[in-house]
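Quick notes on the structure that follows.
Every protein chain except one is present and positioned as in the full complex.
Chain lettering (A and B) follows the sequence in which the chains are written, and residue indices restart at 1 in each chain.
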Amino acid sequence: MEDKVSFNWVKQEFFSDENKKLYVKKGEVLLDPQHKNTRLFLVTKGKFLGYLSDAEIGNYPVFEASENKFIGVYSYFSDDHYSYSKVVAVEDSEVYYYDKVREAHTPEEMQRLSQFHISIVVNELYARQYFAKKMAQERHNDSQRLLKAEKMSTLGQMAAGVAHELNNSIGVIDGSMGRLAEFINKCVDSHGDHHLRDVFETGKKGQEISSEEARTIRKQYEKIKGLTDGQIRKLSKTGIPANEVIKTLQKDPSAADRINEFWEMGCTLHDMEIAANHSTHVVRSVKQLGVTEHQWSKDVSINHTISEAMVILKNLTKRVKTTVFLDEYIPNTEACPGQLVQVWINLVKNGIESMLSSQTEDPQIRIASGHDAKNIIITVTDNGPGIPEDIKQRIFEPSFTTKVDGLNFGLGLGLAVVQRIVTEHDAVIEVNSEPGHTEFTVKIPLIS
Amino acid sequence: MTSQRIKLLISILLPVTVLLLPISAFQIEGLTIVEQRVIAIFLMAALFWILEPIPIYATSLLIIFLELIMVSTKGLKFIITPDSPEEFGTLISYKDIMHTFASPIIILFLGGFFLAMAATKYRLDQNLAKVLLKPFGENPKWVMLGLMIITALFSMFMSNTATTAMMLSILVPVLAVFLPGDKGKVAFTLAVPFAANVGGIGTPIGTPPNAVALKYLTGPDYISFGSWMAMALPYVIVLLLFAWGLLLLFYPISTPKIKLTITGSWLKNRKAYIVYATFGLTILLWLTDFIHGMNSYTVAMVPVAVFSAFGIINKNDLKNISWDVLWLVSGGIALGLALEASGLAERLVNTIPFGTFSPLIIIVSVTVIAMLMANFMSHTATSNLILPLVAALGTSIMSLGPLGGNKMIVLATTISCSMSMALPISTPPNALAFATGTLETKQMAKPGVIIAIVGLILNYALMYVLDIIGFF
Partner (left out) sequence: MDKLYIICVDDQREVLNALTEDLEVFENHVKIEECESVKEAWDVMEEVDNEGDYVALLITDQVMPNNTGVDLLKKLSADIRFGATKTILLTGQATHKDTIEAINSAHLNHYIEKPWKKDDLHATIKTLITQFVLDKGLEYQSYMDILDQSVLLNNLRKTT
């Protein structure tokens, strides 16, 4: 009996009458809640969707039926023979039907019919269960996606708001600092002492020697009599070798204070500039998370954007061997320079930080530009540990970071920002990574 | 760094030179080799204490060490075996030198330390201050007087430094509520160290110079705890009142109300009661030696024994005892011992014709010198250096006799040592007050100098009165 109840048996016995075959065109309605239905349909070709209509959200699908699936089970078995949904063909289809009108008379026929019915019901139950599960899963996925998108957009809006507020104050700081620097420059320029002017200029480059080197120089200064600990510490920070100033200092130890003051003045200007630049950069990066309005220009020098990025990163690139190679013959192209600067910053910063945190020996980073007939090609190469295979796929995801402490969002969101900007430029970014050699390649199409 | 080295070099080279000079170079009749060595040690001690290339207590230990090696009966064999006993002089018993570590004076001080430590530990000091300060109300003038009286009273039994630290920690928070620009801040800040310095004079255990003086007040010159207080207390009171008036005159207080808040309440447990009782008993015994016959040194063992037995002072507390102060005094005693026992003191006095000087000039000059020296170096070190010489003068110059003799001049000099409070470096209490940052050196020096001068004059007056009533 089990064999008999198989689907093939049902199909053979009840749904093979060529007279009871219907062709339904795409868009045509097979069942309608308004009309009585006493038929059971088996789809042999094509696909149908069942809709429920709701006053608030309109039609929404409750089931789908493709080949070898039954339609009209509910209305066929129900007392009033009305369908609860509207069934529409979504492609050209054909169905066989079985009409309830045909009645059973003999016990054999009765048994045959009940077998048929059971088979149909079981099948239907299974199909509905399956569909309900599938719908639930999809709805769940949808809401997750929605939540995430909402989160990102809230974060973005918040970030943009904060960035906007900060932008103003940083603008003021930056501007005032510039004016202050000009004023100090003027004052120093009019100072009679050439040497002190030089010292000031040296200071303006920031402290160029490491604290370890400073300690070596300190030993030289410690030999000069009459200097206090503080004077010595500061003199050694200037990086000026002791033998250059020893005569002045021996004549008058208080000259150390003047040298230190001038150098410190320069260095403070430098440090403030670095800090202001850095803040500006951070604010800009944050702003780009949420906002998509950017200044596009038809005549952008890619090399210029790279140089700009390197200026902002000066503090970081000091720590590794950095090479910049720029192809002078790159034609200008249409781009958003501010965004491209972000891309270079993020790629270079990413490389350097991964090298520093993995204690790469002799860390090197190289950024190069070049072009062929169709594209401008920029590569950022480092000799760090490389990106492990298992995370290579995920590095461009927004919240992905390789950092242990979750607070350095520079990288985590960085590559996601890169990805987005690159896409906006119709460009592509590829990563090629193995231990000791990681290369990001950005190809920007030339506008002919 | 380098100046420290130069100081060390001087402090070593000069005494060594003295040591290497031929005896004849000194131009002193009959000077022995032992005496020459004592001169060298004394010179070294003076230089080390004045220039302070090493901590002052270390100098004391150095004195004892060098005495043991160079002039003791168990010294280094090769340098204490005389060629001719006549020229070599008399060696000093090594036991006597070592005894200075546990001399009765040191024990007296140890007793004082135990009292002070237990009082602090069981907050007797703080609670007592709270009670005593109450009657003085909130009028700044009277609060300041109360503060000074309590400080002086405490510093009679506790070290001047600890007393100042305690009173300043009560005072400093209050300084913030003074009206801006109120000079009264200066008055209050100075009141504490001045009162502590003056109060130290009040008892034999009040300050280390007093202890050093006890070394030279023996035999007929012996002075009991009670009679010291009877002698010194009136002086302390008068000087304290003078200092109070002077500070108010120089730095009038414009803040209308001052309230010193002292937190905490009396401890009420068995150990605390033992502390209160022992404290009272010890002082009572000190003052009533004429009844029970135990001298102040013996009585000093009462707190030491009781507090140790009841675990009130434990092993850890022992570490907090200022052994450096005790050893500083030991060194002074050892120095005096060497001067006396070698016969050098007597010889010096006999060689220099002090007898021809007016006794008044001698009194004035030693007291002034002591006061000036103590302004720039430790009071204890000053008394260590100057008192043995003064005592030698006192015992040998007959003309001092009618004025009170040895006892008078030793006491006068000792009091002078405590008169130095003109500079932040003069005493640790001054340094602490200065470090509060509420005053300038000048503001401390002006009243400090006047108090010192008036103190000296009062000192002479005191000696005169004491002489008349037959105290000496």
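Basically, a residue touches a chain if its C-beta (ideal position, glycine included) is under 8 Å from a C-beta of that chain, and two chains touch if they have at least 3 such contacts.
The shown structure was predicted, so the numbers you read here are calculated from the model rather than taken from an experiment.
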Touched by the hidden chain, restricted to displayed chains: A, B
Touching residue (missing chain; options A:Ala163, A:Val199 or A:Cys267): A:Cys267
Among A:Ser190, A:Asn243, A:Gln295 or A:Gln359, the residue in touch with the chain that has been omitted: A:Gln359
Candidate in contact with the missing chain, chosen from B:Ser11, B:Thr32, B:Ser103 or B:Ser159: B:Ser159
Residue among A:Ala275, A:Val300, A:Val324 or A:Ala368 touching the omitted chain: A:Ala275
Subunit B, residues in touch with the chain not shown (by the definition above): 4, 55, 112-113, 116-117, 120, 158-159, 161-162, 164-166, 168-169, 172, 320-322, 325, 428, 431-432, 434-437
Absent chain, residues of subunit A that touch it: 206-207, 210-212, 214-215, 228-230, 233, 237, 264, 267-268, 271, 274-275, 315, 319, 353, 356-357, 359, 405-408
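By definition in this document, only the chains that are shown with their structure count from here on.
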Distance from the mean Cα position of subunit B to that of subunit A, given in whole angstrom: 79
